[in-house]
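As you look at this complex, bear in mind that one protein chain is not there, while each of the others sits in place.
Lettered A, B and C in written order, each chain numbered from 1.
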Amino acid sequence: MGNPMKIRASVKDGVTEVKILMQHEMETGLRKDADGTLVPAWFITEVKAQYQGRSVMEAQFGQSVSKNPYLLFRFKGGAAGEKINVSWMDNKGDRRSDEAAIAAA
Amino acid sequence: MNAKWMMGAVLTASMAALTIPAQAAESKLDAKTVEIVKRDFQDKGIAKADRVNQDALQAACSKYQDKLPAKLKAKMEGEQEATIKLPSDDKYMGDWKAGEKLAQSGKGMTWSDKAEDPAGGNCYNCHQLSAKEIAFGTIGPSLLHYGKIRGNSIEVQRHTYGHIYNAKAFQACANMPRFGHMGILSEAQLKDLVALLLDPESPVNK
Amino acid sequence: MNMEINQGRRKALKVGGSAGLLALFGSLGLLQSGLAQAEWNKTAFSAKSMDEALNAMGVIIPENSASIKLTVPEIAENGAVVPVTVESSLANVEQISIFVDKNPNVLAANFSIPSGTEGMVTTRVKMGQTANVIALVKADGKFYRASREVKVTAGGCGG
Partner (left out) sequence: MNTKIILLLTLTANGAAIAAETEVSDSARIAQYREMISDGNPADFDEMRGEELWKTAAGPKLATLEQCDLGKGPGVVKGVYAQLPRFFKDTGRVQDLESRLLTCMSTLQGLNVDEIAAKPFASEKKPSDISSLTTYVVGQSKGVKMAVSVKHPKEKEAYEIGKRIFSYRAGPYDFACSTCHATSNVRIRMQDLPNLNVKKDAQAAYTTWPAYRVSQGLTRSFQWRLNDCFRQQRFPEPKFASEATVDLTMYLAVSANGTPFAGPGLKR
């Protein structure tokens, strides 16, 4: 089970903006540690965001996404107090799912 | 007349009374600073605790915040100039390509460096050198076209070598390290840097 | 296991023209979002060059488009975090992909944009050196691209 995400969502003029910060090492598999041993690849491959059971964003990541991935997007709809659910899965099969309420901007 | 004189004397005396304790307090703080620094720094890797011990030049520049009184400045610069050892073969132009590599490297002599790792020249940290390297510092003057402007006569070569060897000979409290005097760079490395600055083929002069 | 089968199917479909492409995008998770987790495009994410990546994604030759706004810093103080925003004024944006042409794996991220979600995304990518960041946008079934160079500099004192 991964570490918690930070999700901030706010609605303004009928558009909800979602900002997600995930906690993940995002190891490329190409980096050597201080002892010179190759650090195995370990990165988030899939991110899904849902609002009221429907998908509002689906992302697939490769090794080039930065450590602690950040994602911002906007969708039509959403109201203050309603929930956004975000989940990710990494290449080792680890998963994490978090929820946040939409705030009024 | 007398009264005036007396008042003046009293004033002078009381001013002295004010300044002397102030100076005493200052030097007490100076002494305490040295004491604290000597106690609170420890060996780590190649950086041993005794590195905080100052030589005369470091102590003077610290005390006067790099603005030495003229007399002291001249004395210090003279002393530093005497440390410069020019190469016995009187040859100064090394390999500018090796010099460029040295100039790019900011490594050397930190506690995370190893004793056997060669130090870099740290040049780009403070100076502009070649036109194509945009990541250059501005703590020191731009050295772009250094040789193009000055030519590369033997006198210029000697001066350039000497300046890198001990910049404090020319400006007592200069920011620039004393690369030769402090044993940071070898004679061969210093020559490579001279070539970087003076060789007409070097990117510095393009 | 699933991935392997899909790879094979993809190869078989590559010659199949537009119908094949449609199926491909399906396999990228664009049409059937429910299947997305099994559909991480290994070939595309392992691609070592732009050609290879676009090939793996079934993209022929995308057009450069002024209707894609790609916002990246001109200079990144550190290659570990390079912010990228892709925004398109095109209607019906279905997919946004971000590439770094000189990275060991050129495809950084792929975003499926469901209807109702705006055609924009911001994320952060790693860059090993000065390179081009390329945005690929699919809108109304067609592919468009935009590209910008980001200079990655030596940070700090280099010690």
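As a convention for this text, a contact is a pair of C-beta atoms (placed from the backbone, for glycine too) under 8 Å apart; a residue touches a chain by one contact, two chains touch by 3 or more.
Small disclaimer: the values here were computed from a predicted structure and weren't measured.
Q: Let's see if you follow the contact definition: name the visible chains touching the chain that is missing.
A: Hidden chain contacts in the full assembly come out as A, B, C.
Q: Just to verify: which one of C:Glu52, C:Glu77 or C:Glu118 makes contact with the chain not shown?
A: Spelled out, the listed residue whose C-beta touches the missing chain is C:Glu77.
Q: Provide the residue numbers of chain B that touch the chain removed from this figure.
A: With respect to the unshown chain, the touching residues of chain B are 29-30, 32-33, 36-37, 39-44, 47-54, 57-58, 61-62, 65-66, 106, 109-112, 124-126, 134-139, 168, 175, 177-178, 182-184.
Q: Just checking the interface: what residues of chain C touch the absent partner chain?
A: Counting only chain C, the missing chain is touched by 69-78, 80-81, 83, 85, 87, 124, 148, 153-159.
Q: I need the residue numbers on chain A that touch the omitted chain, in ascending order.
A: With respect to the unshown chain, the touching residues of chain A are 3-4, 6, 19, 21, 23, 25, 33, 67-68, 70, 72.
We take it that only the chains that are shown with their structure count from here on.
Q: Which label fits the chain touch graph of this model best, line, ring, star, complete or other?
A: Its topology is that of a line.
Q: Compute the distance, rounded to whole Å, between the mean C-alpha positions of chain A and chain C.
A: A distance of 17 Å separates the two centres.
Q: Give, as an integer number of Å, the spacing between the C-alpha centres of chain B and chain A.
A: Computed value for the inter-centroid distance: 50 Å.
Q: In whole angstrom, what separates the CA-based centres of chain B and chain C?
A: 51
Q: Which positions in chain A are in touch with at least two other chains?
A: none
Q: Which chain B residues reach two or more other chains?
A: Touching at least two other chains: none.
Q: Any idea which chain A residues touch chain C in the complex?
A: Going through chain A, the ones touching chain C are 15, 26, 28, 30, 45-46, 48, 54-67, 69-77, 89.
Q: Hey, which residues of chain B end up touching chain C in the complex?
A: Where chain B meets chain C, its residues are 104-108, 110, 112-113, 120, 122, 124-125, 134-135.
Q: Spell out the part of chain C that touches chain B in their complex, as residue ranges.
A: My answer: residues 151, 153-154, 156-159.
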